[in-house]
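With one protein chain removed, the remaining protein chains of the complex are shown where they sit.
Chain naming follows the written order as A, B and C, and within any one chain the residues start at number 1.
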Amino acid sequence: MSTEARAVHFPAADWDGGVHPYRVGHRKLGMWLFIVSDSLTFSALLMGYAYLRASNVWPTPFPFYPSIVFSSVMTFCLLSSSLTMVFAVSASSRRDLATARKWILGTIFFGIAFLVLHLIEWNHLITEGLRPFSLPAHWVSTFTTTDGKLPSPLFGATFFTITGLHMFHVATGAVYLGVIAARIKKLKHEDVEISGLYWHFVDLVWMFVFPLIYILSVDVGGHLAK
Amino acid sequence: MSAHVEEEHFAGSNKLFTSIWVWLVVLTLVEIGLAYKPMALHLMLTILLGLSIIKAALIVAYFMHLKFERLSLILTIVPMLVVCICLLFVFFPDSFRSAGLRYEFKEQPPAAEEH
Amino acid sequence: MSVETHEAVHRHEPPTSFIRKYIFSLDHKVIGIQYIILALVAVIVGMTMSVLMRMNLSWPGTNWPILATLFPGGAPGGVINPEFYLSLVTMHGTIMVFFVLTTAPQGGFGNYFLPIQIGAEDMAFPVLNMLSFWVTLVGFIVILSAIFLSGSASTIGPIGGWTGYAPLSALGPIAGPGQGMGMNLWIISIAIFCVGSLLGALNFITTLLNMRTRGMSLMRMPLTCWAWFTTAVLALLSFPVLLGGGILLLLDRLAGTSFFIPGGLYVSGILSGTTPSFPIHTGGSPILWQHLFWFFGHPEVYIAILPGMGATSHILSTFARKPVFGYRAMVFAIFAIGLLGFFVWGHHMFISGMSPYSAMTFSILTLSIGVPSAVKTFNWLGTLWGARIRFTTPMLFAIGFVSLFVAGGITGLVLGQTSLDLPMHDTYFVLAHFHLVMGVASIFGMFAATYFWFPKMFGRMMSETLGKIHFWITFVGVYCIFVPMHVMGLVGMPRRYSQFTEYTFLSRLHPLVVFVSVVAIITVLTQFIFYFNLIWSIFKGKKAGPNPWDATTLEWTTASPPPHDNFAGVLPVVYRGPYEFAVPGAPNDFVMQTEPETEAERVGGNGHNGHRH
Partner (left out) sequence: MGRALAVIIWILTLGSVSIFFVKQWWFPAAISSHAAALDRQFLITIIVVGISFTAAQVALGYMVWKYRERPANDRAVYTHGSNRLEVIWTIVTAIIFIGLAVMGQSVWASLHFAKAPAGSFQVEVVAQQFQWNFHYAGHDGVFGRTDPSLIDDSALNFIGLDETDPNAKDDQTHSVIAIPVNRPVELILRSKDVIHNFWVPQLRFKQDLVPGMAIRVHFTANQTGKYELACAELCGQLHFKMKSYMLVLPEAEHQALMALPQEQFQSRITELLAKYPLPTY
């Protein structure tokens, strides 16, 4: 029933079928949609955090060292990993696969660095006594308000939940990129690009987690030190 | 085979990307600097969010390459996300309300295990 | 470059091994049927539970020996106890909403017919498609285990309603029976379900946007496709929020956090923080959970009905032998419902202690969402106007859908007003509202779809006689079940009460309660006619040609059942709108979408082929 002769009469406009309206393949579009929904999960969690913080006495316990230094370096790692990732993608677009793979490995390296630093940072807090359900005793004493309101243990809860979920995304991303790097010869450029999308998304989420969780909880007066 | 539809070549030079990266790092440093500026929380919050949104925009536009995609894709992805996220802000009145209506009583400090 | 074919996503030959063909199949048609079977199984569980609930409500304290053996914990000595009743309510609601009305309409019929109707040879991501089904199935098994693995009274199934309000659902076993393992499993199952639906949703969206065949412009898509598409978008944007909420709720239960648990609680004789069994909780907000839940919950109810609306429009037009009245308006209405659906979740929280000012805003938005729904109703009537109606079973159910949707939707306008929600909230009035609109209108949509597409799916017709019997009893039945619930609500009958004997102001309702239960049992039994019809027709039904209903859309251009790649390798080309019935001068009273446009049409385009001129 479909004869080319007829087809000539077809308006080839984007939305009239037979074309990819965005000039974007299935997988790439799918990844974009996944990113949309996943960022809503994070939005929901961050919104919950904001909601709870706004209605509670919130401790601001992060000292310059280690917390802020670490988290800043971590941020630096993620940003750099994004840079190496675009390098990888544009290399693969030139079908310069060797270079592409090199840059992907670089990305993975930064990703893992981020994870390691983050785990060390977690470890600091845990040894200090932070738990999902309670604050270290000396935080409580320090941040209790003058009228005797206690700081909220939700600090730990939100901190571990949100950073934890983000860490999970980074970890999966690293594995994902590992697979891409290994099979890069067999893959189309688009596949590399898609893995890039995911990785940048993980970076993007951190661009909100870092200021909201870390920067806004800096122990400016250095109360804990005293 | 639709590969010939999407131009294989990936717009944007490594030089451009590096400069974006520099911007992102600088903005991050600004944020860290802000952390130690004593100022009202809500002011700080707005500035930080502003900066974060700029950073996010840079990442999406250049690293995630959305700037070089078709407008129609941008118009599909961005608005629905923005609308939903904005809607979440409707929660806030109740956050303040529940703080205002909180039933006050003397909480005893938790028996948090010491180290 | 004006003419492009699709990239061949997966031109794999039809698999031969039984496993690859029917179990772990990548074929959207098989997956669709798997989803439908899942729904058909789930609905039996749900209906059985509703019958148990009705029996307990109208004949409290009666001894039903079988139950004693089935649920030693829930019905000791065969008498349903309150906690068991409540876990039945919870499971009934959850199973019906999630595993019946989110699977069959979208994952089932959507999966099967969306690709065919847009002229694609499969979904965009076959593997993802298979995954989302299996994930959903795991979710279903988990939720069943929540009630059926819990024999002893201490661990009855979850008690929280399908809305699982915190802190009841967050406190854990200390909050009483039904807050133990069952509740954990309930939350986990919901979380799993979220993931499954997300995968499904992005698959649907990608497929529809990227894989429409040549000539299948947006405005030439059948309304079913518009409905499935909008539904997918709703799912994509609302499920992640529930997922977030679910994670937090689970942490409250398992990690001792207190996202939804405020301070100073004193539960069943224990003060928060004084014993290890009840660790310190403080600072959480129960209302936060309600926000997170309903931000998902309201879009969810439209996820449940939109495919039904699509199917109804499609079937009405087909058997009215008449184009859909106001196709464009219908599309805009679907879209408006989808969009507004995100702005009204607060109408479930008027009484919850939410800020009364947001409540007012939500109320006004809520009633505005009635407008597109009204527009759809009027267009359905318009479609029937001047028609030549063929009263096949699917048509009967489609007409039933319109009737029931009006009946149920209209009471939404009562509930939507803040003031009137004061007496109505959490009474049987609400129950009546949503059972009519969701419990049966949506289900009628699915019945219509089943009777309509069965010939395409199995190459045989379903028995019209049985179908009509099924329709008459069910249609009258559900009116008799759910209309009386309105007045129960007026009198003040609260939801989720396992007995009404406690209150004198409810005593006068007893005759109604019994009446409802009797009709409910009859109606439920009638459903087995439908099941019998299904199974019998698969083997014995009379053979169906490719286009038994003289319909116009693409699924009717291919064989029944369609070949593995839907169109035997040749993608159809589309030349006109989806509902070209009764076209003056055309040889038949229906013109297929693949019918090339005549010279006359091409010159002076009559503007009815879905393109502006």
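Assume contacts are C-beta pairs under 8 Å (C-beta built on N, C-alpha and C of every residue); 3 or more make two chains touch, one makes a residue touch a chain.
Every value quoted in this text rests on a predicted model; they were computed, and no experiment measured them.
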Among the chains presented, those that the missing one touches: B, C
Selected from C:Leu209, C:Val402, C:Met461 or C:Ile481 as touching the chain missing from the view: C:Val402
Residue among C:Leu254, C:Leu490 or C:Ala559 that touches the chain left out of view: C:Leu490
Which residue of C:Gly284, C:Gly467, C:Pro548 or C:Pro562 touches the chain not shown here: C:Gly284
Interface with the unshown chain - residue positions in subunit B: 98, 101-103, 105-106, 108
Interface with the undisplayed chain - residues on subunit C: 82-83, 86, 159-161, 165, 167-168, 171, 175-179, 261-269, 271-272, 284-287, 320-329, 351-353, 356-357, 359-360, 363-364, 366-368, 370-371, 374-375, 377-379, 381-382, 384-391, 396, 399, 402-403, 406-407, 410-411, 413-414, 416-420, 422-423, 425-427, 472, 475-476, 479, 483-484, 486-488, 490-492, 494-500, 502-505, 507-509, 512, 581-584, 589, 608
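Following the convention adopted for this analysis, only the chains that are shown with their structure count from here on.
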Chain-level touch network, classified as line, ring, star, complete or other: complete
Chain centre separation in whole Å, for subunit C relative to subunit B (CA means): 35
Per-residue multi-chain contacts in subunit C, two or more chains: 1, 4, 6-7, 237, 241, 280, 282, 285, 288, 295
Residue numbers of subunit B (touch at least two other chains): 2-3, 5, 80, 84, 88, 91, 94-95, 98, 102, 107, 110
In the complex with subunit A, residue positions of subunit B that touch it: 2-3, 5-6, 8-10, 12-14, 17-18, 21, 24-25, 28, 31-32, 34-36, 38, 41, 44-45, 48-49, 51-52, 55-56, 59-60, 62-65, 69-70, 72-73, 76-77, 80-81, 84-85, 88-89, 91-92, 94-96, 98-99, 102, 106-107, 109-110, 112-115
Residues on subunit B engaged by subunit C in the complex (per definition of touch): 1-3, 5, 80, 83-84, 87-88, 90-91, 93-95, 97-98, 101-103, 105, 107-108, 110-111
In the complex with subunit C, residue positions of subunit A that touch it: 1-2, 4, 6-13, 15-22, 24-27, 29-30, 33-34, 36-38, 40-45, 48, 51-52, 55-56, 132-134, 150, 152-154, 156-157, 161, 165
